[in-house]
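Note that one protein chain is taken out, while the other chains of the complex remain in position.
By letter and in written order, the chains are A and B; residue numbering begins at 1 in each of them.
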Amino acid sequence: MENGLNDATPTEAAFKLVLLSKSNPVMGCYMFWTSLLVFKMLIMSLLTARQRMKTKTYANPEDLRLSRSTEVRFGDPNVERVRRAHRNDLENVLPFLIMSLVYVASGPNPLTARLLIRIGASARLLHTLVYAVIPVPQPARALAFFTTFAITCFEAGYILICCIKYI
Amino acid sequence: MENGLNDATPTEAAFKLVLLSKSNPVMGCYMFWTSLLVFKMLIMSLLTARQRMKTKTYANPEDLRLSRSTEVRFGDPNVERVRRAHRNDLENVLPFLIMSLVYVASGPNPLTARLLIRIGASARLLHTLVYAVIPVPQPARALAFFTTFAITCFEAGYILICCIKYI
Partner (left out) sequence: MENGLNDATPTEAAFKLVLLSKSNPVMGCYMFWTSLLVFKMLIMSLLTARQRMKTKTYANPEDLRLSRSTEVRFGDPNVERVRRAHRNDLENVLPFLIMSLVYVASGPNPLTARLLIRIGASARLLHTLVYAVIPVPQPARALAFFTTFAITCFEAGYILICCIKYI
């Protein structure tokens, strides 16, 4: 019933069983939050560009013409903070997205799955806020970081157990 | 009809409805261009290795034996340029690939979807060319960058709107 099998002709049932399609509410939830996280990650590039312009820290000679800088510079603390936040996204958001897709494909309990996806994605939005937008004293960043970290670990553990026979 | 539903027995129809399979031409298009982009990203590692050998810039003590260098070095401009291009790929190609997969799973208009995938992927191939292979004056790199950037944003916005009910 959770998979939408009731009151359906066989063919409709077969279609609804397709876990990785919009007809599965868990997949719909995953798709929504994935879009939000991808959008956030793209904005990191713009934040970096803004800091580069503000501090005139350009890493490529061909970019100098855009402002009136005369040489390439590296290591400005404001630029590096946004770049560290961006790299942290690569290290955590992308594995979270791939892991969650695999988790959705395994047909988990819909309520649990949607809760995990919502909390995991929201924590990453918060992480960017307290890291790159308004630097906040610890443990704000650590808490946001470990929330998504723990959820990704749980999903990985869940799949490891339920797919152990395919090793 | 766009999903290949005409002239099919119910079971065939159910099969063809599976959006994330080779029987869906949009997915076929996505698979082709994903392979090309992954291939390109792998080649970045070889480009970095070539620059490291040419300039004898090795980051690990255990790599020194490969050439006749005596100490680790960092920050060579040629190596760093390829590494920046590679990092830019991680920041943009991987979100583009994940976002496009989700977009394909939502069953978009096939013509639009295939056009977006083709243009988005080609722009990234161009980006690498003008950044890491033959450095070209701006705005060549910026144009290539923002083409894929805009397409990924469009796909994210499309999914955000059509999946808002699963929030």
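Rule of thumb we're sticking to: contacts are C-beta pairs under 8 Å (C-beta built on N, C-alpha and C of every residue); 3 or more make two chains touch, one makes a residue touch a chain.
Just so it is clear, the model here is predicted, and its values are computed rather than measured.
**Student:** Tell me which of A:31, A:44, A:79 or A:94 is the one touching the absent chain.
**Tutor:** Missing-chain contact among the listed residues: A:94.
**Student:** Among B:38, B:115 or B:167, choose the residue that contacts the chain missing from this document, as touch is defined above.
**Tutor:** Checking each option in B:38, B:115 or B:167, the one touching the absent chain turns out to be B:38.
**Student:** Can you name the residues of subunit A that touch the chain not displayed here?
**Tutor:** Counting over the whole complex, subunit A touches the hidden chain at residues 10-11, 13-14, 17-20, 80-81, 84, 90-92, 94-95, 98-99, 102, 105-107, 135-138, 141, 149, 152-153, 155-157, 159-160, 162-167.
**Student:** Using the touch rule from the top, list residues of subunit B that touch the missing partner.
**Tutor:** Residues touching the hidden chain, for subunit B, are 9-11, 14-15, 18, 20-22, 25, 27-32, 34-36, 38-39, 41-42, 44-45, 59-63, 65-66, 86, 90, 94, 97-98, 114, 118.
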